[in-house]
Structure formats: structure tokens, C-alpha cells
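Structure, as C-alpha cells:
One protein chain omitted, others in place.
The block that comes next holds chain A.
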């Protein structure tokens, strides 16, 4: 009954295709669509037609080219946020859950502190003090996302901590670090992985809204999240200026979730007791 790699369901195959396309676009956009941001102010905004399958935006830029070029900032940025916050979440949540005591108290108070900060205010202050920038936006989002991941990881660790296999490892006098990394972590990894995929879609949109405030990508750049918010006013003239980046975000996020679920099931079926 175990499906091999080649016998994956159709939905997974489609999702994998979407992810491959997004990855190719992100990696090779400058070569695929070298003049994506070239303006044609005389043409201006226009609907789909010959030469421009999805039409153009108000600066006369080809929407399809922008879409391909946009992957370059959108996909890696959001992925960095999702993975980065999960790394922080694991580093903080594992000891918090496993060791308990003052470590747990410290980590949880830090999480409470970040939770209580208004996200927008933090972004504005950071942008004002340190100036804008794409890298900075990613760092800010990692800091804002990490407490949620920490809690998820900590909760999962607490569930495992009193299992006999963990106690047996303690009976063998293994170090706390080894028990956390070699015994507990492999059993909570699926939970952490699932959270990465959820965070990805959220991070994509959040990066866009941060760039509103001067953090993140510059105005006018083809980033999916940025164009989605920039082009709202052009919806009636050429709806594709909004629909195309929106669909791209949904497609990549959904594809990640489908692939993530599938991986999770495979990993889980391998390790599941009974």
C-alpha cells in the first residue's frame, strides 16, 4: 500500500510542478524576462491582447513578465521568513518544553513580549531608525513570527517529554542536548514542517504590507505582494494586474501545503506506532 515516489496523487504532481515553476522563475527571472520592468508610458494600461497575454499595467509594463520577475523577491523572501522563524522557534521551543523551569519561563515571557508588540508599530519604528530594506523586512518578520512557532514546538515537546522512550533515554544518562535533538525532535519535526508551509503564505502577504511602510521591497518593483497592493486602483482597467500576482501567491501557498501534507503523511506512516 505504500505509494512510491512515482505513484504520487495527481494533486501532488500538479503542486510539485507549480513549485518547480516558481523556483525556476525565482532563480532565472533576469534571463527569462530581461526587460520585465521596461516601461511603455505611451501604451499605458491595457487589457489582454496580442503581445501582452495578460495586458499591461499603468506604466505599460507587461503583466506576465512582471509576474515571472516578481517570483525573484516574493518566493525566497517568504521562504526565508517561514524557515527562519521555525529555526528560531525550534531553538527556543525545544529547550523550553524539555527543560522547563527558568528556561521555559524566560522563553515564554520573551514570546509574550513579542506577542504584545503591535506589529505595524514595530515595523514603522525599525524603518525609521534603521532605514528600509528587503533583508531588514525579513528579519523583522522572523522576529514577529518566531513566538508562534516557539509555542507550537514547545507544546509538541511537552506532549513527548513524558513518553517512556524519552524517560528511557534519560535512564541511559544521555545528555539533554542529545535527547532533545536525536530523540524528541524527529518526533515533532512533522508538526514544525507543517507550520513552515502555513507561515509561507502568510509571510508573502506580510512582506507586501511591510513594504507599504517603507520596509521591504521598493515601490514599483514587480514583487507579487507589492504589485497586488500597488495595483488595486487598476482593477477595473485591467483586472489581471491584480488577479495574476494574487493567483500566483495562492498557487504557491496551496502547492506548498499539498506537498507538505503529502510529505507529512509519508514521514508519519513510517514512524506511526501501531
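One rule holds in what follows: a contact is a pair of C-beta atoms (placed from the backbone, for glycine too) under 8 Å apart; a residue touches a chain by one contact, two chains touch by 3 or more; residues count from 1.
Methods note: contacts and distances are computed from a predicted model.
Not every chain of the complex appears here, and the one that does not is recorded in UniProt as "Peptide/nickel transport system ATP-binding protein", selected from "Cytochrome o ubiquinol oxidase subunit 1", "Succinate dehydrogenase hydrophobic membrane anchor subunit", "Acetyl-CoA C-acetyltransferase" or "Peptide/nickel transport system ATP-binding protein". Between the chain not shown and the residues A:52, A:154, A:183 or A:226, the one that touches is A:183.
Remark: the omitted chain is touched by one listed residue; of A:51, A:118 or A:164 this is A:164.
Across the interface with the omitted chain, chain A contributes residues 1, 163-165, 167-174, 182-183, 186-187, 270-274.
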